[in-house]
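Here it is: the structure, laid out below.
Here the complex is missing a single protein chain, while all its other protein chains stay put.
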Amino acid sequence: MRYRHVLDFERPLVELETKLEELRSLDLAEHPELLEEIDRLTQEIEALHESTYSDLSAWEKVQLSRHPDRPKTQDYLETIFTDVVELHGDRLYGDDGAVVTALATIAGRRVAVAGHRKGKNIRENIARNFGMVHPEGFRKAMRLMRLADKFGLPLVTLIDTPGAYPGIEAEERGQAWAIAESLALLGGLGVPVVAVGIGEGGSGGALAIGFGDRLIMLENAYYSVITPEACASILHKDSEKASEVASCLALTADDLLRLGIADEIVPEPLGGAHRDPAPVFQEVRERIVSVLDGLAGVPAQELVEKRYERLRSIGVIDESAG
Amino acid sequence: MRYRHVLDFERPLVELETKLEELRSLDLAEHPELLEEIDRLTQEIEALHESTYSDLSAWEKVQLSRHPDRPKTQDYLETIFTDVVELHGDRLYGDDGAVVTALATIAGRRVAVAGHRKGKNIRENIARNFGMVHPEGFRKAMRLMRLADKFGLPLVTLIDTPGAYPGIEAEERGQAWAIAESLALLGGLGVPVVAVGIGEGGSGGALAIGFGDRLIMLENAYYSVITPEACASILHKDSEKASEVASCLALTADDLLRLGIADEIVPEPLGGAHRDPAPVFQEVRERIVSVLDGLAGVPAQELVEKRYERLRSIGVIDESAG
Amino acid sequence: MPDGVWSKCEGCRRIVYAGQLADNLRVCPHCGHHSDLTAIERIDLLADPGSFVELDAELTSCDPLRFVAAKAYVDNLAEARERCGLAEAVLCGRASISGHPVVLGAMDFRFIGASMGSAVGEKVARAFETAVSERRAVVFSTASGGARMQEGMLSLMQMLKTSAAVRRLAEERVPYISILTNPTTGGVTASFAVLADVVLAEPGALVGFAGPRVIEQSIKQHLPKGFQTSEFLLEHGMVDDVVPRGQLLARVTLLIDYLTGGGGEAS
Partner (left out) sequence: MPDGVWSKCEGCRRIVYAGQLADNLRVCPHCGHHSDLTAIERIDLLADPGSFVELDAELTSCDPLRFVAAKAYVDNLAEARERCGLAEAVLCGRASISGHPVVLGAMDFRFIGASMGSAVGEKVARAFETAVSERRAVVFSTASGGARMQEGMLSLMQMLKTSAAVRRLAEERVPYISILTNPTTGGVTASFAVLADVVLAEPGALVGFAGPRVIEQSIKQHLPKGFQTSEFLLEHGMVDDVVPRGQLLARVTLLIDYLTGGGGEAS
């Protein structure tokens, strides 16, 4: 097996796998002594595979969440949804390629879908700005949210962004304003909202469409108040310390579950969702449908109240004394 | 008296007035024969003054409505309102100088004010784009409308624009969308809306903030589906025929009253509001206050219903047969 | 050019046989150029066969201003009625689209540039009111040169009237899908046309507020290629999608299905 993209921590494993392939390509009838070597190597690879992937550090998960081959929003749209009708534009300024909004059907249920959209190659990523959203992207998502609310369509969001784009034009057009308005709107939607962390959850740009009545996280997806690199650069003046910082930020799916922010975790195959996406898609679909069915028929006002209570409960404070 | 700006149809009058001034500047003790000439000229001027201004054509009124010295929105803000707090920006893209939005007090009544804003000189007019609005100007007005609706403040609008700006960027940012949304919003405001045509009422750009529960027109203000120049250029391929076309378009205050669009007309001094603005300001203030008092306490839903009925009644159709 | 036999495509200048063009919904088989359709063709494109029942068919324009320019407005009207076989520039009616009950509207550019005067505004407003009272989704194909200047301010006020009618529809959460076709400009664009929940546009249609010539005169330079086309609007975030005519029925059907379900199961 060839990997198109190899992460740092995968390198020793890939070296062994490459060696094994070389051995196998030799004429074993001429070199019977290699059979034993191949057996040994196969076992070694199996063990290393297990140890490489079974207890990933936070930083390793961050890297996996960014893996270029990892299933993206577009893949989910194409596999777990049918009858997808993409809606474009914010009706104000532009059509941000870093956000996709659509009406779609999931297991027979009509929903609205908003997701961050990364590309799978350079060309796509340039068109989609590597999933980094401008204000018009958040406003595009807001348009979908209002449409969903108006017509009683549950909202499904797919989170996968390094963050809101930090650039001159984004600030000029009110990046903070767009995010804030999106958050306020999300809080008041009278339809069920299911958020799914499928990859990167980069700060405010993720949060703007990244929460709801239920937050489902993929095992190797992360969600963080700040990227580990930026955090390391602030705290240690050294972005190389990202791996160290990552484990402090409580950004993994497990951390989020423990903190009461995420509700459930979708397991991934060893090595990440891209190694075998089909069961992941299947599981994500089932989880979304199950949440939608659980919330079907709940009155709008009750949804909004419950969501607010849920939000109000997040945080750790001390009221005993100063 | 010297006029800074002389309109075409005022020229004969101004020539006589200039001649009279010249005569008066001579030593009359040395030229007693001139006294008679001065008397004659004075009477002639009086008659010409009367005939020049007393029965203005539509095109002459259009010219008066555009007179550079004519009182502008800013003058009304400074004279008939107190405690003016200007609010800036659309929270989306920019702060259009061609529209002013403010909270203000009129005869003790708190209101929201939106107006087109022309300048009085080149510098001001460049900053305000000669009162020609971009989409961000309409969106700025919409922000004020929502604020007025939210906090129960009656809306007063002052109409004075050649029209929405016809330019590349205006189209790029959705000129038609901004106007349409403004119209829909105006239709549904749960607070009293008083519109006052103080100068030019150029097409959709005027209409976006230019109608309400009552439309007050100044005597020489116009309001038109298209500027006479543009209309002449389409119909006759000749914008010089504007004066001819102006009388067909039913654009004067009198026309609007007759068509059931305007509700009342504020008289202007002979020669236009700029000749003696004080009584005009006084009258406009009283009319606005009277409308506000008449609509005070009317429930929001009733205001919206009545406004819709009013709109629905505008137009002349034949249902008898094809 | 002998009508009904062959015609030259406005897009690629190639000769297309009329039958072939008609079979292809008047889209050029060579370059994909979308020729303008009449209001009746628009309705035939979307309505289930035989389902369209016109509303306010007798409602027509008058000449309240006794407007005379190169021609008298009454003569313009008579000539347009004769030539198009229509009472006015818009057709509105009840219909069904793939079985969904709707109010369907279509404008006809041949009728005085499908400009909006009192009668057009009235018919459009009534169509939205019917949709509210019968809770039918609205589907509207627009085309227009703008307000009908021959009716002066009465015409301008129709922008506000139709926009207020859409607002009432929106308040009742009745879905509204508009289809912007070539050309849609001026007062129709800046009122009910763009206030829909979902705004679609046909490929290559000219859509904008100010007309291109007015803008060129104003800014004293030529406009960039593709300015004010559907594709330009899509790029600038103003329309939900540009949909080729051949896919329009399927897309509209799916959209109605999404917006009328009320969050339930797909039908």
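Which chain is which? They are A, B and C, in the order written, and residues in each are numbered from 1.
Here, a residue touches a chain if its C-beta (ideal position, glycine included) is under 8 Å from a C-beta of that chain, and two chains touch if they have at least 3 such contacts.
Owing to the predicted nature of the structure, the values given are computational and were not obtained by experimental measurement.
Asks: Which of the chains on display does the removed chain touch in the whole complex?
Replies: Answer for the hidden chain's contacts among shown chains: A, B.
Asks: In the full complex, which of A:V99, A:A112 or A:V245 touches the chain missing from this view?
Replies: The missing chain is touched by A:V245.
Asks: Given that one chain is not shown, which residue among B:L7, B:L20 or B:L147 touches it?
Replies: Checking each option in B:L7, B:L20 or B:L147, the one touching the absent chain turns out to be B:L147.
Asks: Specify the residue from the set B:Y93, B:F138 or B:Y308 that touches the hidden chain.
Replies: B:Y93
Asks: Could you list which residues of chain B touch the chain missing from the display?
Replies: Looking at chain B, the ones touching the missing chain are residues 83, 85-96, 103, 105, 108-110, 136, 140, 147, 150-154, 191, 296.
Asks: Write the list of chain A residues that the hidden chain touches.
Replies: So the residues of chain A touching the missing chain come out as 164-168, 170-177, 179-181, 183-188, 203-204, 207, 211, 223-226, 230-231, 234-236, 245, 248-251, 255-256, 259, 261, 307-308, 311-312, 314-322.
Keep this in mind: only the chains that are shown with their structure count from here on.
Asks: Find the two chains joined by the most C-beta pairs in contact, please.
Replies: B-C
Asks: State the chain with the largest centre-to-centre distance from chain C, centres being mean CA positions.
Replies: With centres defined by C-alpha atoms, farthest from chain C sits A.
Asks: Point out which chain occupies the most central position, where each centre is the mean of Cα atoms.
Replies: Going by the distance between chain centres and the overall C-alpha centre, it is C.
Asks: What is the distance in Å between the mean C-alpha positions of chain A and chain B?
Replies: Each chain's C-alpha centroid was found; their separation is 55 Å.
Asks: Counting only residues that touch at least two other chains, what does the list for chain C look like?
Replies: Expected reply: 170, 236-238.
Asks: In chain B, what residues contact two or more other chains?
Replies: 173-174, 177
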